[in-house]
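Heads up, one of the protein chains got dropped from this complex, but the rest are sitting where they should.
The block that comes next holds chain A.
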Amino acid sequence: MAIEVRIPTILRSYTGGAKVVDGTGDTLADLLTDLDSRHGGLRGRLITDAGTLHRFVNVYVNDEDVRFLGALDAKLSDGDSVTILPAVAGGAFGFAAAAAISSHSISSQSAAAAVARDAVAAR
């Protein structure tokens, strides 16, 4: 058995697009070193030069923030689930719907609207 690691969209360039990858390690630090051996560069995006977790990265083991479990020294076991997420401003935008429509579909809709406007203007 291994540890399942959920990768956020912005870091999937390091995992060949994979949302979930497997890794091993007795601590979070070990796990990140293990992951970096197959997904080179990933560790460097999560850990600062000072050797601490990046301020804008949150890591959860079984849904609990590792900063309250020993941070990089947090103990891991086979079968644990690790989730990596970037920090975003929440809490104040109830139902702002950051993108029920994804940013992709918004830009393609805007592009379609612009094309339609141009077509009308050309007549």
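Quick note on the criterion: a residue touches a chain if its C-beta (ideal position, glycine included) is under 8 Å from a C-beta of that chain, and two chains touch if they have at least 3 such contacts; residues count from 1.
Here is the rule we use: contacts and distances are computed from a predicted model.
Chain not shown in the complex: UniProt lists it as "O-phosphoserine sulfhydrylase", one of "Multiple sugar transport system permease protein", "Actinorhodin polyketide synthase", "O-phosphoserine sulfhydrylase" or "Aspartate carbamoyltransferase". For chain A, the residues touching the chain absent from view are 8-11, 45, 54-58, 60, 63-65, 67-68, 83, 85-103, 106-107.
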